[in-house]
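Following: one structure in structure tokens, then a few remarks.
Yeah, one chain of the complex is gone here, protein chain that is, but the others are all in their spots.
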Amino acid sequence: MTSSASEAAASAVAATALPRRVPWHTRLARIEPASLVWLLLALVLLLLVAAPLGKLFLVSFEERGTGAFTLANYAAAYGRQRYLDALFNSLRLGLTSATIAVVLAVPMAWAVSRTDMPGKGLTWAAVLGAFVLPPYLGAVGWILLAGPNSGFINVAWRSLTGATAPLFNVYSFNGLAMVIALTAFPLVFIFVKSALDLVSSEMEDAANILGAGTWTTMRKVSLPLVWPAIIGGFIIVFLESIALFGTPAIIGIPARINVVTTQLWQFFEYPVRVEVAAAYAMPLLLITVAMIGVQKLLLARKGFVSQTGKGGERRPIKLGPFRWVMFAWCAGVGLLAVGLPLSVLLQASFAKAWGRGLAFDNLTLRNYRLLIFEHEMAMTSIWNTVWFSAVAATAAVAIALLVAYIVTRRLVPMGDVLGFMAMAPFVIPGIVMAIGFYAAYAGPPLSLYGTALLIILAFTARFLPIAYANAGAAIRAVHPEMEEAARILGSGRLRAISVITAPLVKKALLGGWLLVFIVASRELSAAIFLVGPRTRTMSVLLYDLSEAGNFEVLAAFGGLLLLVTMVFVVIGMKLVGRDFMLRRT
Amino acid sequence: MARLSLHKVSKRYGALTVVDSLDLALEEGEFVSLLGPSGCGKTTTLRMLAGFVDPDAGSIALDGQVISAPGSVLPPERRGMSMIFQSYAIWPNMTVAENVAFGLKLRKLSAEETRRRVGEILEVVQMGALAGRYPSELSGGQQQRVALARAIVVKPRVLLLDEPLSNLDANLREEMRFEIRRLHDEFRITTVYVTHDQAEAMATSDRIAVMNAGRIEQVDAPHLLYTRPRTRFVAGFIGRTNLIEAELRDNTVGFDGVAVPADALGAQPSQGAQPSDAHRAVLISIRPQSVMLHRAPPAVANGSVVVPGRISQRVFLGESWDYVVSGEATGLKLRAAAPASDVHEVGTQVWMAVDPRHMVIVD
Partner (left out) sequence: MRTNRRFLIAGLSAAAIIRPRVAAAQELPPHERALHQAAQREGELTWYTGQLQAEPSEAVGRAFSERFPGVKVNVVRSTSQVAFQRLSQDMRARVAQCDVFSSVDYSHLTFLKREGRLMPYRPENAAGLAKGARDAGDTDGHFQITYLALYALGRRTDRVSEAEAPTSWRELTDPRWRDKLSVGHPGFSGAVGSWAIMMRKAYGEPFFRALERNKPQIGRSASDPVTVLNAGERVVGVAISGQSTLLSISRGNPLALIYPTDGTLMVPSPSGAMANAPRPNAARLFMEFMTSPAYSNTITSYYAESLRPEVPAPRGSRPLDSIPLITPTPEEVEKNIAEVKELWRDIFGV
């Protein structure tokens, strides 16, 4: 070939080989809508999660009024012995409650999951009841039961044995820890039972055949296998306990126990010292992060394999006559957690004077009548609770679904960041979240203080992790090939989602919505800082009612709160399944 | 080392009889497999031996002492047996050494003795270097060895294995089969092995009990099961075979234009008071490996039965050809196995020759 011919050939090859640059408008048209959605979601999550926390952090270094940088807030927050005492009290309370909760729940979980103990349905009901009963209501019930001089239990004890000292004084550190554990143990139960359900019976059979009896097997094989779940449950209860406000306020003040949450409340007294509150709240956040870190560390050892998959075949262990002992244990816990408090609350709600006990002349409908017809705020607060929780649940589920979809299908390279932000509020105590929202949005320029919007935003952020865990599990259950099959046939992604995926995850999402709704409807620690007089929720009104110690009306209002909650629980059970609240996502 | 005997053991689940009046006796140190398809009751039988399931009728005795009977069952932890599970059931939260030591600790051995015996057994199963590992770090085969070590180290009287190799891939299975038999030979523990895989059963067992629908069809040494199946099920289950319906009359077996004196057959029909002029239908089993294919009519000198036919189907299996030959003038259709080099086209004429000694009367 001549050189010019070869040149021509080369350029001809070059002309066909090099593709022309793709025009920008074509590239734009090919952008996956997912990328835009990702940006939007990132913005939303920043506003909901990062901004309040960031503002909290910044505010803790600000001087009140001027905004100048200062460390004085930290000095003020930790300068007084009382404040430090409150911190230690919280830690001690968390550890004690978590221990009690584990002691209560682990035998129950083992009995229900692996043995032939009778009355499993009753045990489930007790766990569900304890889950649904708001902690502060349980606290009031226990005041009626175990006030050292007037509580029913102590009165009965004294008349039976003639002793002067009470059997159980609820106004004590152990009393407070016990009451908290009784409302928090369902968390441990769910964790441990789910893990036990995945243990194949062959693990226990192998121990049996080598010579280990039932109890030895339980101690050496079954429970150690679910050690991660037990630790996980312990940590969750610990975190719940240190973040509680209602119970320590109602029981702690007469018991003279100051904890971090009640101390934070004091910083909000006039004059409001948000800056010091922020500085004081930081350790709560750090402790939470530290606990999660400790958990990861403990379980990083290779010995603890996370239980996934279907597990193996399960046969119930025959306990013989001992199954009645286990039943008694479960029944006992159910009685303490649900049966007794609920009964005294019901009795008080229909009583003229609860101390007079159950007597015909003590029965009245006056308390309910007062609330329904004469108390201005009672009905409004019920309405507030319902619609705040509903909107927050909807927002949380919507955001969670989008984030879960993007993360699970790996649509964007940095998707995990979104997932992280969606789960982050899990480690933030509700009260800290609320203070962050207060710092970020309550004042100027947005001035959302006392508005419904502020509360809804805070609730959405707070319960996003629940919605996200739920949505994530739901999306993961739908094989991506289902959508791919639709897309290869010509359907766009969005259409594939709405026609294929959405119907498949509908039920799970409904369960998630209901779960967020129910938990939001009884939330107190976050709400107490953010409600205005007109936007009070039921929980806050209940707390206000407890101020004057008018337990009869308080109990009646508690009854109404429970009624509203149960309506939604029953709806949930009918639509999604009997255990929709107790399934671990 | 113990003698194990099952006497008319039955188990029912509702209306379904899973194990039906089973009789079986094991000698000391014997390795017996329970072989059969899914649902034949072999695993249930094994679990009754272990004490996890109670029999509804019959009894199980160990060294003469009854350990299982309806209403009276010695719990598994007191039987002195060991079991290997299908999932291995190695505890993931304990190291290899801790898993193996579990049974010894329960028997209250001293720490030093425990360590010694654990070390020994791990060497035997060639897992000594991995004593400190966790199960999640082991392969399937290694976990299997740990399970074996754990079971053997306690010197059980009986060793029970429940389809232990079904989760392994083919190569590993062969290796482990060998390993299990080797360990048995070394320690001579009475062993009951449940499997649905004939090759496994044949490779490892002293005797095999073939089970079907809750009953034992035949208990025999592996090669006898193969060459002398006594029931249709066993004949069809063990290896592949041609089953032909024939007639026995005047001591002659006749089918599809073939007549062979009954004495010439490999297996005699069941002895007993059978009048010689009895006339009944029988089933004949001819293994495909016994059907020789010739391109030309062979000499009949050795007494083989020769039938002309045509190749109607063929499949090449790598190591052999699988031919289906249809008889020329008869309805006879036989499968024949031929070496890879022996190629016949479909439709060509061949002569099938079968040595009568390879024909077996199956009831």
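Chains: A and B, in written order; residue numbering restarts at 1 for each.
Note that a residue touches a chain if its C-beta (ideal position, glycine included) is under 8 Å from a C-beta of that chain, and two chains touch if they have at least 3 such contacts.
Bear in mind the structure is a predicted one, so any value in this text is a computation, not a measurement.
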Left-out chain, listing which of the shown chains it touches: A
Omitted-chain contact residue, chosen from A:Leu47, A:Ile231, A:Leu335 or A:Met377: A:Met377
Which of A:Met117, A:Ala471 or A:Val553 contacts the chain that the document leaves out: A:Val553
Residue touching the undisplayed chain, where the options are A:Gly213, A:Pro283, A:Pro316 or A:Gly450: A:Gly450
Touching residue (missing chain; options A:Arg219, A:Arg369, A:Arg534 or A:Lys574): A:Arg534
Touching the absent chain when the full complex is considered, from A:Trp38, A:Trp110, A:Tyr171 or A:Phe388: A:Tyr171
Positions on chain A contacted by the hidden chain, ascending: 82, 85, 147-150, 171, 252-254, 256-258, 262, 266, 268-272, 352-355, 370, 374-377, 442-444, 447, 449-450, 532-534, 544-545, 547-551, 553
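As a working rule, only the chains that are shown with their structure count from here on.
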Chain A-chain B separation of Cα centroids, rounded to whole Å: 56
Touching residues (chain side chain B, partner chain A) in the complex: 50, 52, 75-79, 81-83, 85-87, 89, 91-95, 102-103, 106-107, 134-137, 150-151, 154, 160
Residue ranges of chain A touching chain B (in the complex, touch as defined): 200, 202-203, 205-213, 216, 220-221, 224-225, 227, 302-305, 312, 315
